[in-house]
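In this view, the complex is presented without one of its protein chains, the others remaining in place.
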Amino acid sequence: MRVSILGALSAGAIASLFAFGAAADNIRIGLVSEITGPNAEAGSYTINGAKLAVEQINKKGGILGKQVELVIEDNQSTNPGTVLAFSKLGGNSDIPAMIGPIRSTQVQAASPAIQKAGIPVMIGGTDPSLTHVNNPWVFRCRPNDTFSSRVISDFGVNKLKLKKWAIVHSTDAFGSGGQKALTEALKGLGVEPVLIQGYTNNSQDFTPVVLAIKKSGADVIGTYMTNSQDVGIFAKQLRQLGVTATWIGSPSIVTDTAMKLAGESLHGTYGIADFNPDANAEAKAYAAAYRSKYSVEPDVYSSWAFDAMNVIAQAMNSSKSSKPDDIRKAILALKNWKGVEGNYNFDANGDGLRGYNIVKNDGGKVKFVEHISFDK
Amino acid sequence: MQNSQSRRLSPWFFILLALGVAVALLPYMFNVSHFVLSMFMQATTYAIAVLGMVVVLGYTGQINLAQAAFFGFGAYGVALGTVSYGLSFWVALALGIGIAGLAGGILGLTTLRLGGHYLAMITISFQQIFDLVAVNWIEVTHGPDGIAGIPRPSFFGHELSDDRAYLLLCSIVLIALIIAVWYLPRTRLGRAMRGVRENELAAEVVGVHTLRTKVIAFTMSAALGGIGGGLYAGGFAYISPDNFNFQRAVEFLSMVLLGGAQSPFGGALGTTLLILLPEWLKEMPPALQFIKDVYLAIYGLAVILIMVFMPEGIWGLLRNGWMKFARAKPVDTSGIKPLNLDIAVTETTPLLKLEGMQKHFGGLKAVDGVDLEVRRGTVHALIGPNGSGKTTTLNVVNGIYKPTGGRIIVDGIDVSQKSPHERAAHGLGRTFQNIRLFPSMSALENVIVGAQRDNNPIERGSAALRARAMSALEFVGLADKADAIVRSLPYGHQRLVEIARALAGHPKLLLLDEPAAGLNQTEKMELVELLKKLRGGHGLTIFLIDHDMGLVEKVSDRITVLNFGRKIAEGSPQEVLRHPDVIAAYLGDANAAA
Partner (left out) sequence: MDALANNFQVLFQGLALGSIYALVALGFVLIIRATNVVNFAQGDFAMLGAYIMVAFLVNAGMPYWLSFALAIVAMGVFGLLFNYGVYYPLRHRGFLPVIISTLGASIFLQNSVLALFGAQPKRLDNVVAGGIQIGSVFLDSQYLVILAVTMVMVAFQYFFFEHTMIGKKLQATSQDKDMARLLGIPVALMIAITFIYSAALGGLAGVLVGPVLFVSIGMGSIIALKAFAATIIGGFGDVKGAIVGGLFIGVVESFAAFYISVPYKDAYAFLMLFLVLVFRPQGFFGEKVSEKA
């Protein structure tokens, strides 16, 4: 048996060494995403976004005169898978930068591996703590949850003048982090939520949640929901049981999937979106290109990766270097760099964005309402 | 198969051991990437958990779909112990293993008496609840965020922060545990486990405390899961609930099945292969790249194919292949001591006494108030037409059924409420009408399980057990077949092995359930000789059922006749067989019609 371990492992190791040793003429950028497992849907969009960026970059002459190539590694939608994927890609000296996952727990799991790899990694997880663990290599291409909650509460309290808040959240890391931040942000505006209600992902029935909302008499619901499927079921039951309160949700509420599943139950709701095709000129151009290439509507899962890839290219081109440390410094030096999600100004922690778009589901169409940003 | 052959295999064992140590030292000799080290680390820690599956599934035949939860207990023990409560790694590891073992024991105690399907379901449920609690009880478990910054232990002041050093530690633990698990089937407990797997009822009847054995197996399995998980937490410095979900439990199951559940080497092999499998699939040539998208589907398909075509896993195939080349060494039958069956007959009270014994199944009164005495040192036969309650009587005497009413007294002690293994410990031996042996164990191992009952008046130690078993085999004339796998023996020999298994336990009272059933004439003659040899002044008491009146008449001192669950006659063979009621009972309708 031991013989086979030896043989097998060395064969595997040698195979990987060779695989990475090939094609050294290209600039190779790592991408750790979800190809298999429960989040494979979102993962495929992320890959789409990054691929579109690479295509455009290569058309414009690539990075430092070389063509760009994505090295995609599956994380199986799990934390251990993410750690393995990072240590695999991180061990290759010809990968100067990477794009990481959009799930906060996966970033958290991979953080030590990122530190060990010592190359800039663009992430999409929105848990605020991810960029506050003294890891100089983590850069966030999305606004973190403190901003999402500030945008939701600011819009609801100040613009819509609604004061009786119910918060519904998934009990996963994203949901409970968002719930805490939103409660804080509302407190900052002098509002105490009348209901805070958690649920586990893939709930089949939201009746108890809806009844609790009814009972609380809330006139506005703020949600941090992870799965589009849960958004769909919740929306249907909410409207069926006659709750008409305004609903401002985290980005999952305006994903293509959620809107398809829930149909008219989601009409009239507000969502925050990192990305909206009408938010700015860059977004418009990107949306057109994405639609023509993939024939689906672009969403945050693709747009953040598109921005992340472009930030890397921009930083490498402006620093004229493919050394990780030079790239890092160049990213930090970007000033008001215009991406499709907004203007990027990376602070010392590595947070690039501080604002969100407010959008409205208007009869099944996502309409841009306004961009709220907390940039100084 | 295990005992003598593995003795012969021992040089191989040391070669494998040396190779194992060499692999563990490999990272020191070559420059391996962090990624490969991580894979090694995953493989060693998972393999430890998979060893648990070998014990519980491979040896004991009980399914466990919660191994990932036990793995999780170990990991959370280490993670929470060190990070939240500031304990030393070793203390936290011990706690984690302890909690895992305890959880396994409690789970086992509540469900193991219910058997297969329940166990599958309960372990799945337990796994799901573990997951829910790990995710939702945020104050304690840190919820889905998981726990980061788990420290590595220091070893005699030497901090194992170097991956290679930590991996070496894990490898040493793994190798030590492989040896322990490999040795287990050669122990009393290991044989009991395998007996439970092969035939649980027979194991219980020959004196194995089957519930305890299963609970111990489950506890050991859980503790091994805990060890693996604890080391995993230290190795990766970060854990979160999705390391320990149902999918991981299925992975552990697949690993042990692929490699071969009945051997720790198989378990380790399966673990290694399945950890490497995704990597291999990723390195496929472009034409086969589509496999990447469906490899989990292939994984599922593979599980079915393994079950159909390779039930003993890869290791089983390798071992069977090797066995074909290995010559069977003849059994050394010299120096076998004659079987001591002596029971001191000092009292005149009956050895077995049934007082108004009843056994009802719903409305059916299978045994309805039978009084019966069996004198010491005699052969007492119980006869009667089909459905008269003979086998039920034997099953109640033996403890397989609890009586509905009345008392069963064996050698002055009321055993009515005792379990079969307690009665075996009190000196009851038994054989079954439809032979119940442990089919994939050797004849010798079968008989050793019989010899290892509690209170067997032989010396302590495995040598004495073995000697006792060889004597019993010699007594039935099968000493030269000691190493043969029972399944491959002819029917008549299997019956003799079953008798030898009962005799090895040095019974006061031997219950024989239709010993002549299925035997041909020659074999019946041999059986009669054997029974005569048994009654030859050893003090052994025999209580038997048979349909063959010729045989009953030849060997019995006394006969009791049952009909419709009641005693209708009793006496010497001559008296009883001429008794008009008995003739009527046997001829039944024919008489009435005349």
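Just a few scattered comments:
By written order: A and B. Residues from 1 in each chain.
One rule holds in what follows: a contact is a pair of C-beta atoms (placed from the backbone, for glycine too) under 8 Å apart; a residue touches a chain by one contact, two chains touch by 3 or more.
Values in this document were obtained by computation on a predicted structure and should not be read as measured data.
For the options B:Ser84, B:Ser125, B:Gln358 or B:Ser419, the residue in contact with the chain missing from this view is B:Ser125. Contact with the chain that does not appear here is found for just one residue of A:Glu41, A:Glu69 or A:Glu297, A:Glu41.
Residue A:Gln229 is the one among A:Thr146, A:Gln229, A:Asn276 or A:Ser303 that touches the chain not shown. In the full complex, chain A touches the omitted chain through residues 36, 38-41, 44, 171, 197-200, 202-205, 207-209, 211, 214-215, 228-229, 232-233, 240-242, 257, 260-261, 263.
Although one chain is hidden here, its contacts on chain B can still be listed: residues 57, 61, 63, 110-111, 114-118, 120-122, 124-126, 128-129, 132-133, 136, 200-201, 250, 253-254, 257, 293-294, 296-297, 299-304, 306-308, 311, 391, 395, 400-401, 432.
As a working rule, only the chains that are shown with their structure count from here on.
The geometric centre of chain A is 52 Å away from that of chain B, both derived from CA atoms. Residues 1-6, 8-9, 12-13, 15-17, 19, 35-36, 74, 76, 78-80, 83-84, 87-88, 90-91, 104-105, 108-109, 111-113, 116, 127, 171-173, 176, 200 of chain A touch chain B in their complex.
Contact residues of chain B toward chain A in the complex are 16, 19-20, 22-23, 26, 32-36, 38-40, 42-43, 132, 135-136, 138, 143-146, 148, 236-238, 240, 242-243, 259, 265-266, 268-269, 272-273, 276, 278-280, 282-283, 292-293, 295-296, 315.
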